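Moving on, here comes subunit A:
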Amino acid sequence: MQLTNRSKVVSNKVQTAMEQLYLPGILKGMLITGSHLFKRRATVKYPEETRPVAAVYRGWHVLKRDENGAERCTACGLCAVACPAEAITMESAERKKGEEGLYREEKYAKVYEINMLRCIFCGLCEEACPKEAIFLTDRLVDTEYEREDFVYGKSKLTEKVDKRIDVSKRQTLEVAEFKKLPGLKHNEMWDSKKIDKGHKH
Partner candidate 1 sequence: MLLGYTITQWLFGILSFLSIMFGLMVVFSRNPVNSVLYLVLTFFCIAGHYLLLNAQFLAVVHIVVYAGAIMVLFLFVIMLMDLNHDNEPQKTWISKIIAGIAGGMLLCVLVGSLKGSEQLGISQYGSSQIGMVKNLGKVLFSEFLFPFEIASILLLAALVGSIMIGKKEIK
Partner candidate 2 sequence: MINGISINYYLLLSAVLFIIGAVGVMARRNSIIIFMCIELMLNAVNLLLVAFSTLHNDASGQVFVFFIMAVAAAEVAVGLAILSMIYRNVKTIDTDILSNLKN
Partner candidate 3 sequence: MLAFIIYKLIICVAVFGLSLAVAAYSTLWERKLSALLQDRVGPDRAGPFGLLQPLADGGKMFFKEEIIPNVSNKFLFILGPSLVMLTALMTGAVIPWAKDAYVGGKLYSMQITDINIGILYLFGVVSVGVYGIMIGGWASNNKYALLGSMRASSQMISYEIAMGIAVIALIITSGGTLSLREIVEQQDAGFANIVWQPLGFIIFFVCALAETNRAPFDLPECEAELVGGYHTEYSSMKLGLFLFAEYINMFISSAVMAAFYFGGYNFPFAQELYDAMGLADGSKWIAIIGFGAYFTKIFLFISVFMWIRWTLPRFRYDQLMNLGWRILLPLSLLNLAITVVVEFFRGHITF
């Protein structure tokens, strides 16, 4: 299939005397490269400038806290089930007395890890979450030297109390409505198969 009309049919025809001189060809080539002197630079000077990203860009995850600063996650494991790359692991724990300010509900995630090397940033965890606890933000994942460092624990995922992350773009009513649709794949999975029925990590 012809995608563009820029393709050229190659032939082995003998060069004319003018072509054998090469000079016109060379000059033509130099004009082409020279004309690029006056074209727009494609470079984005990264730390100072960043490329504009879409509002719904899916990057580094965040574990949200509620208005009081308590973690929303209840370690239900739905995100881990929904994850096609099996990047999420968690360990739950029971909330003790006096920890009400830290965790919203009686059960919370003691360990919550996402392997950023496995994660494909599809956002299914976000869709699966019934507690509005996990979101994908537009932050880029850091570079690291070791593979182990790419397994992000709660320290890197949970948002700081004094430094909230705005995910209002992802919490719109439409999204909430969308999540309630019965026909969605992960909801289906939750309905038909039981969670404890052989979904290992």
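Everything below uses one rule, namely that a residue touches a chain if its C-beta (ideal position, glycine included) is under 8 Å from a C-beta of that chain, and two chains touch if they have at least 3 such contacts; residues count from 1.
Selection criteria: all candidates are chains of the complex that A comes from, given by their letters.
The structure displayed is predicted, hence computed values, not measured ones.
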Candidate from 1, 2 or 3 that touches subunit A, complex-wide: 3
Residue ranges of subunit A touching candidate 3 (in the complex, touch as defined): 23, 26, 29-30, 32-34, 36-37, 39-43, 45
